[in-house]
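Left out: one protein chain. Kept in place: all the others.
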Amino acid sequence: MAATALHLHSDLAGRYESNPATRESAWVKWTVIGVSLTFFALFILLPLFIVFYEALRKGWEAYLVALVEPDALSSIKLTLLAAAISVPLNLVFGIAAAWAIAKFEFRGKSFLITLIDLPFSISPVVAGLIYVLVFGRTGWLGPWFIENDMRIVFAVPGIILATIFVTFPFIARELIPLMEAQGRDEEEASTVLGASGWQTFWYVTLPNIKWALLYGVILCNARAMGEFGAVSVVSGHIRGETNTMPLHIEIVYNEYKFSAAFAVASLLAILALVTLVLKTFIEWRATQTLKRSKT
Amino acid sequence: MTPNAGQLKKSLRRSLSVLALCFAGSALAQTSILNVSYDVSRELYKDINPAFVAAWKKQGGGDLTVNQSHGGSSKQAMSVAAGLDADVITMNQSPDIDILVERGGLVVADWRKQFPHNAAPYTTTSIFLVRKGNPKQIKDWDDLARPGVGVIVPNPKTSGNGRYTYLAAWGYALDKTGNEAGAKDFVKRLFANVPVLDGGGRGATTTFTQRDIGDVLVTFENEANLIAQEFGADKFDVVYPSLTIEAEAPVAVVQKVAAKRGTEKVAKAYLDFLFSPAGQEIIAKHDFRPRDPAVLKKYAAKFPKVKTFTVDQKLGGWAAVQKAHFADGALYDQIIVLKK
Partner (left out) sequence: MPAFDSPQRKGRFMSSHNALPGFRLSLGYTLTWLSLIVLIPLSAVFVKTMELSFEQFWAIVTTPRVVASYQLTFGASLAAATINAVFGLLLAWCLVRYSFPGKKIVDSLIDLPFALPTAVAGIALTALWAGNGWVGSIVESQFGIKVAFTPWGVLLALVFIGLPFVVRTVQPVLEDLDFELEEAASSLGANRWQTIRRVIFPTLLPALLTGFALAFARAVGEYGSVIFIAGNMPMVSEITPLMIITKLEQYDYRGATAIATVMLIVSFVMLITINSLQAWTAKRNGKIK
């Protein structure tokens, strides 16, 4: 499932284009580029552009006012909190799962991988629903929690749970293929030389996977901050308390404050852009490291 | 292959400490009540809440925060039924409060008797908003069923606003044709003119005003006035049909939650405030029809006289309506499915 996996670039275009056996005629090349880029502009550039266009339509002042409004601030805080809790938890899980799956053989492994992937293909709406079924007033555990004055759904813990769910596979899926490819020779050597399990992980495995790990964290974080469907089901939409940024956007949009809605949306778009820049940087660094280790 | 007990405990402890962290935040908050309300009452409660907080403090009630949650009426009721800790609910149709009586007895069964006027501090009514100059000459419900007219309404299954629109059209057609078959045919023709069915009243307004879709938006009277404010009075005209529905907006204390949180007194005081002259004044300012005759008289210019009926008068009450129209496979489903 590693569709967005970290991959190391090597620029091959020059090589292909300089050899008559492996290049197309110029008009084919530019037609293909033209068609692809039109599609790209229509589907990626324009939506991105309009977010900023609409956000700034009423000027910088209105833009800033929309962002420092108390409800907007509290939604930003909640979003950061949800990401700050769910990303580390998925990080620990991702490492544990990747270690077990990549370094050992056991029965039912591919089934386990499929189960880990499950949250990716489950509709976010269903993801929210399951927590209401478990923690709602008439759910399995809901009555017990309510009896003990604890709130899970329609409160912050529910939002965090839903966020963990939707970002569940990302880090594990980033690490598994890489760790599988690396094999276990280095770790075995380290163990044979007397290093403990943690030492082996810390000094041998981690340096090998750090870029993929970082990339997984960034990806996971972006998704965690942007989730809408699942969080919407478990939020309760209490102003200033259980609204995350995407939910706040919906609310402001419904109050006919379109510029304000797009202003908050632009923050999330900026986050997406930062994610992509970091990702490009990480891929570049990883390529450098790889080159250095080869020479 | 089960993990050993130590590891299990460890991960459990980890999850619990995370949860504890989250609860800590809410436990520290001062006295607060949560008002769970429907989609288009946002602006009203933005004004009601500070007024009540001030009045409550003056009475010696101490510091108070009123939290708000808004969304589609039925969705909100659903959340409360599933555990959203509302102290009071302020809805726009009584089925959404009745459901809380049925589900776990969250609200007392005779909630209508707890406050005056059937526990509805104000009413509003379904009216038409047309584009400036009324180019399609839309005067009454008949024009909405005419071919070539685009009608924007929110989804009657999920929004009180849409439900009232549907019932208003039904009531009008029932009077006109004299029988149910005629009404069904009329409403079917009307809904055949609906190009977009938004989940809530606000979505429908955005579709009509921002996306320029449809010739007429059927919505609440207060919404129509707000739209004129937000988008410019020079863009739209309000049209009152010859007969429409009176939409009571019922309120109730969520007894079980309030009792547990110890907020019964302030919750009741909050709802009482809605019926007080000060509260009624704010209500009228937001274009909802107040119950207090003195306040209604003061703002008479805002509220043209219009012939209305209520669900109880014409349609045999909400329980009957729910069963005959909105249950799965009932009249509404038949109309919308047959449309194709």
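As written, the chain order gives the labels A and B, with residue 1 at the start of each chain.
Methods note: contacts are C-beta pairs under 8 Å (C-beta built on N, C-alpha and C of every residue); 3 or more make two chains touch, one makes a residue touch a chain.
Computed from a predicted model, the values in this text were never measured in an experiment.
Visitor: Among A:43, A:144 or A:203, which one touches the chain that has been omitted from the display?
Guide: A:43
Visitor: Quick one: say which of A:58, A:103 or A:257 touches the chain that got left out.
Guide: Residue touching the chain left out of view: A:103.
Visitor: Which one, A:171, A:249 or A:286, makes contact with the chain that was left out?
Guide: A:249
Visitor: Counting contacts across the full complex, list the positions on chain A that touch the omitted chain.
Guide: Spelled out for chain A, the touching residues are 1, 3-5, 7, 9-10, 12-17, 19-25, 29, 32-33, 35-37, 39-40, 42-48, 50-51, 54, 89, 92-93, 95-97, 99-101, 103-107, 110, 112-126, 129-131, 133-134, 139-140, 161, 164-165, 168, 184, 187-188, 191-192, 196-198, 200-201, 219, 222-223, 225-229, 232-233, 245-246, 249-250, 253, 261-262, 265, 268-269, 271-273, 275-277, 279-280.
Visitor: Which residue numbers on chain B touch the omitted chain?
Guide: Touch with the absent chain occurs at residues 1-4, 7-8, 11, 15, 72, 74-75, 77-78, 81, 99, 103, 155, 157-158, 194-199, 207, 210-213, 326, 328-329, 333, 336-337, 339-340.
Here, only the chains that are shown with their structure count from here on.
Visitor: Write out the stretch or stretches of chain B touching chain A in their complex.
Guide: 1, 14, 18-19, 21-23, 25-26, 34, 39, 42-43, 67-71, 76, 79, 81-85, 103-104, 200, 202-203, 205-206, 210, 230-231
Visitor: Please give the residue numbers of chain A that touch chain B in the complex, ascending.
Guide: For chain A paired with chain B, touching residues are 85, 89, 106, 132, 135-139, 142, 146, 150-157, 160, 236-241, 251, 253-256, 258.
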